[in-house]
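Of the protein chains in this complex, all but one are displayed in their positions.
Labels for the chains are A, B and C, by order of writing; each one numbers its residues from 1.
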Amino acid sequence: MKADAVQEDIDRVLEVIEKLGFRPHAMPGASRTAIGITGNNGSVDPAHFENLSGVAEAIRVTKPYKLISKDLRPEKSVIKIGNSSIGGDELAIIAGPCAIETQEQVFKVAEAVAKSGAKFFRGGAFKPRTSPYAFQGKGEDGLKIMAEVRERYGLNIVTEAMDERGVDLVEKYGDCIQIGARNMQNFSLLKYVGQTRKPVLLKRGLSATLDEFLLAAEYIMAEGNYDVILCERGIRTFADHARNTMDLSIVPAVNRLTHLPIIIDPSHGTGRNYMVNPLARAGVAVGADGLIIEVHPCPEEALCDGAQALTLDQYAELYAQVNAIHEILAKEEMSIAVS
Amino acid sequence: MKADAVQEDIDRVLEVIEKLGFRPHAMPGASRTAIGITGNNGSVDPAHFENLSGVAEAIRVTKPYKLISKDLRPEKSVIKIGNSSIGGDELAIIAGPCAIETQEQVFKVAEAVAKSGAKFFRGGAFKPRTSPYAFQGKGEDGLKIMAEVRERYGLNIVTEAMDERGVDLVEKYGDCIQIGARNMQNFSLLKYVGQTRKPVLLKRGLSATLDEFLLAAEYIMAEGNYDVILCERGIRTFADHARNTMDLSIVPAVNRLTHLPIIIDPSHGTGRNYMVNPLARAGVAVGADGLIIEVHPCPEEALCDGAQALTLDQYAELYAQVNAIHEILAKEEMSIAVS
Amino acid sequence: MKADAVQEDIDRVLEVIEKLGFRPHAMPGASRTAIGITGNNGSVDPAHFENLSGVAEAIRVTKPYKLISKDLRPEKSVIKIGNSSIGGDELAIIAGPCAIETQEQVFKVAEAVAKSGAKFFRGGAFKPRTSPYAFQGKGEDGLKIMAEVRERYGLNIVTEAMDERGVDLVEKYGDCIQIGARNMQNFSLLKYVGQTRKPVLLKRGLSATLDEFLLAAEYIMAEGNYDVILCERGIRTFADHARNTMDLSIVPAVNRLTHLPIIIDPSHGTGRNYMVNPLARAGVAVGADGLIIEVHPCPEEALCDGAQALTLDQYAELYAQVNAIHEILAKEEMSIAVS
Partner (left out) sequence: MKADAVQEDIDRVLEVIEKLGFRPHAMPGASRTAIGITGNNGSVDPAHFENLSGVAEAIRVTKPYKLISKDLRPEKSVIKIGNSSIGGDELAIIAGPCAIETQEQVFKVAEAVAKSGAKFFRGGAFKPRTSPYAFQGKGEDGLKIMAEVRERYGLNIVTEAMDERGVDLVEKYGDCIQIGARNMQNFSLLKYVGQTRKPVLLKRGLSATLDEFLLAAEYIMAEGNYDVILCERGIRTFADHARNTMDLSIVPAVNRLTHLPIIIDPSHGTGRNYMVNPLARAGVAVGADGLIIEVHPCPEEALCDGAQALTLDQYAELYAQVNAIHEILAKEEMSIAVS
């Protein structure tokens, strides 16, 4: 739509699309609103829309994905999460323990996270574990503790859901629904979160190609939820010096094709405490919009993934370093768009 | 349990386990019943059981998986599916189209499958598709068509479920619930099918290690459903001459560690029509208990995965060849157990 | 060339190609001779050749490889090695220890290999070892022992060369030069063996695509040595239950594109003693022309790769089983060409 299009213009376009038997997707941006169409078999004649009031341009998207595409919306999406956002000028830092264990543990980390200046808190209440006999998370009790974190520290809560019941609970207690790597192609779950109105943090699967990753996001958006943040968390390769291989080249690739923000997870991406800070710096330098970091007051006692969690001191050091790099990038206009 | 243990003995052991606060898993075999214990933190003293009547031996399983383990049950499990079974002396052939399209298409294939001597029919009513805009399957209508196939051709129905609702429907219409590669670590779904009493065909994930694959089976069994058949369907590698890379070495590895049957899927494993027969032969030669094969009366018109479906003639040729190899293996006692 | 073309006709075509400034490659087959052309930039007009005496057809090969291509020579190449051959009706078995250690060890294995009916003996005199401090092979002394094996047991010697000096020595003492996986893209070495007149066994690199593998063979043939046998020996993946992942689908792919024989190496391909026989059976069932197998009189004392070597008894069992499958394939005309 044109920058000066009014709501009436937008509504009229939506109505025309629906009358044609298709599904309209209105995605308002900073200055203009993009409207996507899905549900068509074969191409739709742009002539249907070109002469409607307020329409700037009707473009045919020939890629397998539509709603995530830059063709539809050229500027980066800024996704609101609680009282903050991801995808804007500020580097988004999401920090917290792998699993929610006790209120004491959680508050200790949350205090440090809030003090650092970060706006987001992460913690797992439902843990996807390889073994059925491993600690599976505290469930709703864990979510309640995180809801208290929001009250007390003003942090926005990002936490994983593994099934429909989990999604309902995260909607109730949290601010952003995380879909884990193992569920990236759990299409039923993607459709379900697509019907909620909470933002979704979608992690790349261990062996997902770029197209599969983007189409998983498209699954969510095709249901009407356009607030998707992508997350690179390492892929599975033969390399054995880290738990996974972080594939940072996906950041410029995503930035070239889509308007969605992308963050990186160097904690799961490396699985090694001493690699987290260097890879976090690399992630910011490559152009990511944020980081998700595991922090634990006492990593060696963590019930889950202790080997990769940062201590509170290590977290503070990381926070300073990645923001220094982010500032440099901003100052020299090193934004990926420019380079 | 000893071979001469009576039901009373078994019940007494189950009772003792429950009293200790653990979960017992009774798995009857051809001559003896194995009883697994889960729900314990740390090891359980074998002395609790050794002197109970009918107990042959109490073994501590130190591997991350228990119920799938040969330590618990040394002989191969034979899984009943409808009026037939997988894991016994006969090679199990599961054949049918990728997706259920029309009754006519389905009956045509089913007739050829039944005529060949195969006992199982496959067909997808719920299709996990990479794109939200691709054909997603016919749903319950497709399942109804397959239920008719069972009536008419006496074939046992193997079909995929992608979520809890799908599991309920497959339980109603089918004989074996397939869990696809993308859902191999959808732990909520694994737990759910673990609570049904229909056998489960569990496909290996695209980047699943052997341990992850076996622990996915363990998830199902830990809920009380011991009828799990494993399926190798190719892994994702850099190799680009086939859609996936079939990892046949997993067959002897599975046979060494577990009592579960394993079949292979050369259709998805290669994605190339001309490779299906050679890899099917290789799968039988390596010691697999069966095959799952895509057959379509007219592959070039298939709504899904046509490039890999066999014609009815190609299927007949494959059936003859793999059974000839299977007979040779049986005759020369080339069973994996022996070699 | 036509089947009734005489040597004079062939010489005339070679002469014309040379006059045009290109390089001719005459490859005689069972009934006809194929002549390839390399050294051209851009396409060569077929009209130059079509009317020459004895010419059946002039075809433009548009693939990146030419001399290996079935377009150039439709029937399978049968490569002579010493007093036997690979690529014909008989299954070729190459067996022997990983490394040549002592004459006693070598003769013991050679006796068993000869007795089984196999025609080829393998053994490493130059060992490519990951560590500079590991046993590097016995060098020329090892080759001399193998030359004695040929004298004494009538076996044809297949052994690896790692550099030009090694190639010269293998030419002197052996019958077939093996180029190892790590040297598959050592282009200088490929060119060098291309200038010898000994057959070359070319192993696929650990992460080589089909195209890279075929072009490595093309490097050898472009220098004038057309006697190349391909060998699949497993690729590197994330899977950790075997040392490598055998990619058997490359066998039908190679058979579809090229006239070169391909064998498989289940010893290096799995790195596990108990997997060698099942994967050898699978390799024959998939359509390979032969096998290369590590055998050691006392695997647990082997200086190199003991974990994967078969005992003499295991070897005898394997030999019987793979030949039984090969016969079935021949009987039912299951050759890959047919299927």
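Assume a residue touches a chain if its C-beta (ideal position, glycine included) is under 8 Å from a C-beta of that chain, and two chains touch if they have at least 3 such contacts.
None of these values were measured; they are calculated from a predicted model.
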Candidate in contact with the missing chain, chosen from A:Asp175, A:Asp247 or A:Asp265
A:Asp247
Which of C:Ser69, C:Asn156, C:Asn183 or C:Thr196 contacts the chain that the document leaves out
C:Asn183
Checked against the full complex, the residue among B:Arg236, B:His259, B:His296 or B:His326 that touches the missing chain is B:Arg236
Which parts of chain C face the unshown chain closely enough to count as touching?
38, 64-65, 128-133, 162-164, 166, 182-183, 185-189, 191, 206-207, 211-212, 215, 218-219, 222, 236
Touch rule applied to chain A and the missing chain gives residues 207, 209-210, 235, 237-242, 245-253, 256, 269-270, 272, 274-275, 277-279, 281-287, 317, 320-321, 324-325, 328-329, 332, 334, 336, 339
Positions on chain B contacted by the hidden chain, ascending:
236-238
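Definition applied: only the chains that are shown with their structure count from here on.
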Between chain A and chain B, what distance separates the C-alpha centroids? Give it in angstrom.
35
Centre to centre, by mean C-alpha position, how many angstrom separate chain A and chain C?
50
Please list all residues of chain A that touch 2 or more other chains.
236
